[in-house]
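What follows is one structure encoded as C-alpha cells, with my remarks underneath.
The other protein chains are all here in position, but one chain of the complex has been omitted.
Per-chain numbering from 1; labels A and B assigned in written order.
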Amino acid sequence: MIELIEGRIAQLILLIIVLAAIYEVTRIARGRKMKTRGIPGLERLDGWIKQAGTLDRSVFFTPGTGAVTYPDTLAALALLEYVAERCVEQNVKLIVGNADLNVQQVAEDIVKTAYTKAGKAKEYNPDIVRFISGRQFAFAAGVMGILRREKPAVNIFVGDFSAEALAIAEAGRSDAIAQFGGTTNVDQLPFFMATCDLTLIGEELFTAQGYLKNDPDTISTYVGPDAGKIIAILLILVGAILVTFGNQILVSLLDL
Amino acid sequence: MTREELILQVIIFSLGFFFAFVYYVRVSEPIDLQAVSQQLFAYLTAMLTAAFAIGMINLTRVHWINIKRKRATWKFSVILIASLYGMAIVSLISSPFALDPQAAVIPQGVINLFNPIFDFLYYKVLVTINSSIFSLLAFFIASAAYRAFKARSLESTILLLAGLLVVIGQAPVADVAWPGFATIRDWILAYPNTAGQRGILIGAALGILAFSVRRMIRYPWGR
Partner (left out) sequence: MNKYKVASDPRMIYVLLALVVTVPILTHSVLPVPISDTTRAVFDYIDKLPANSLVVLSFDYSTSVVPELHPQAIVVTQHVFLRPLKVLFVAQYTDGPALADAVLDAINKGNKTYGVDYATLGYIPNSATVIGMTTNLQQYFPVDTRGTSTNDLPIIREFPAAKMTSLLVSFSAGDPGLLTYLQYWETPYGIPTAAGSPATLAPGYEPFYNSHQIVGILISMRAAAEYELLLTAEYHTPIGLSGATSAMVAQSSSQMLIVAMVIVGNVAYFVGTRRTKGAPK
C-alpha cells in the first residue's frame, strides 16, 4: 500500500514548488553574468593568506564540531579545499583541527589532494590535519592550545559550532591578523560577529566557495534559493494578513 | 567524471532520493520501506561508529610516536594515552554502558571495585574539567561584550541598547528592582529576536536544500 504521510503532504507540495522555482531561476541565471550582492570582505581572504606567507606564519582552519553528515560541515570542507589550494600555492603552512573522526578522514584527503594537484605531494605532512577531540570543550581547549603555541596569522572557523566557538575566537583574537568565522547556528552568530573580522551568516557559508572561485555556473546555483525565499515571504505575508482577519485557511492547508 | 566517481554519485543520489521519498510516502506493501530506511540508518550509524575505532588507532599511533621520539610534548602524550585507555576500560566494566551489567561473565566483585573509580573519574574529574572550560566562556563573554557593544553607529547603538536591556532583564536582582525589565526582555526576545532568528533559519534551510540537491546531482556537472 502506498500513501502520503499525514501532516507532510503540504510540506511535500511546497518542497516540489520550491525546488521547481530554484531549478527554473538557476536555469535562467546560468550563463549570464549575475550581479550578486557578494559577501563583503570575502575577497580579503586571499590577501590574508598571502600576508601569512609574508610573515612566515601559518593559517589555522577548523570545520567545526559537527558530524560529516551536517551541511555546515560539508560547506566548511568545500571551503577547506579552496584554502588548502591557496596555502599550497603561496607556500603557507596550514594547520587543520578536527573534532570528528569522519571529518578528519575527509579533511586529510582534501589537503593531500591539494598538495598532489600542485605537484607537491612529497611536501605533504600528516601533522597538518590533526584530530583534537570529539568532546566539545576538550576540542576547544586543544584548539586554544594550538592557537597560543603556533600563533597562526589567519584563523578560519567555519562550520557547525556550539558554545566552544567563543572560546576559540577569543583565544585567537590576540595574535591573529585576521579571524574569519561562519556558521548557520543562530545562537553562536553573535559571538562570531563580536570577535571575527569577517563572518559568514547562515546561507553565505554555502555560497562562499563558489563566490571565491568566481565561476558563473556555480554562482547561478546560488541565485536559485532566492526564489524559495520569495515564496516564503509571500506565504508569510498572505498568512499574516489572513490570520489577522481571523481566517485560518492557510494554516489548515499547511497542516495537511 | 571517472567511472568510480559516477558509481559513487549514483549511490549518493539513490540514497538521498530514497530517504527523502520515505519521509513523505509510506509504502507498506510489498516491502515496508519505512522499516528498510530505519535499518539503513542503523547501518549508517554502525559505519560512522566504526570510524571511531580508526580514530583511536590513529590517535594512539600519533602519540606513541611522540613518546618514542621524546618530542617536546611527550609527557602530555603519556597522560593522553593513559586516560584514553584507562577510562575506556573502567567504563566498559562499570558505567551505564557497561558490557556486562548483570555480572554474567565479569565477577560482581570486580564491578563493585570499579564502581567508585568510574564515579570518581566521571563526576569528580570529567564533569569538573568540562564545566571549568565551559566557565571560561563567562570571562570571554564579558570581554567580548565590553569590546563589541560600542555605540559607533545607529545600528550598533540599537544593538547595544537591546543587548543591555536583555542582560538586565535576565538578572533576578533587576526583576526585584522593577518588573518592567522582565517585560521588556520578553518583548525583545518574542518579537525582534524571533523575527531575526526565523529569517536566518529560513535562509539557512533554503541554502541547505539547494546545497544538498547540488551534491546529490553533482551540479555543476562534473565538478
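Definition applied: a contact is a pair of C-beta atoms (placed from the backbone, for glycine too) under 8 Å apart; a residue touches a chain by one contact, two chains touch by 3 or more.
Note that the coordinates shown come from a computational prediction; the quantities given were computed from them, not determined experimentally.
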{"item": "Among B:Phe21, B:Trp64, B:Tyr85 or B:Tyr123, the residue in touch with the chain that has been omitted", "value": "B:Tyr123"}
{"item": "From B:Ile67, B:Ile81, B:Ile141 or B:Ile184, residue that would touch the chain that is not displayed", "value": "B:Ile141"}
{"item": "Interface residues of chain A (partner: the chain not displayed)", "value": "5-7, 135-137, 162-163, 186-188"}
{"item": "Footprint left on chain B by the chain that the document does not show", "value": "37-38, 41-42, 44-45, 95-98, 100-102, 122-123, 126-127, 130-131, 133-135, 138-139, 141-143, 145-147, 149-152, 160, 163-164, 167-168, 170-176, 179, 182, 186, 189-190, 193-194, 197-198"}
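We adopt the following convention: only the chains that are shown with their structure count from here on.
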{"item": "Separation of mean Cα positions, chain B and chain A [Å, integer]", "value": "16"}
{"item": "Residues of chain B that touch chain A when the two form their complex", "value": "23-29, 48, 51-52, 54-55, 58-59, 129-130, 133-134, 136-137, 140-141, 143-145, 147-148, 196-197, 200-204, 206-215, 219-220, 223"}
{"item": "Footprint of chain B on chain A - complex, ascending", "value": "1-5, 8-9, 11-12, 15, 18-19, 22, 67-69, 71, 74-75, 101-102, 104-105, 131, 134-138, 140-141, 163, 166-167, 170, 184, 186, 189, 191, 193-195, 201-203, 205-207, 215, 217-218, 221-222, 224-225, 228-229, 232"}
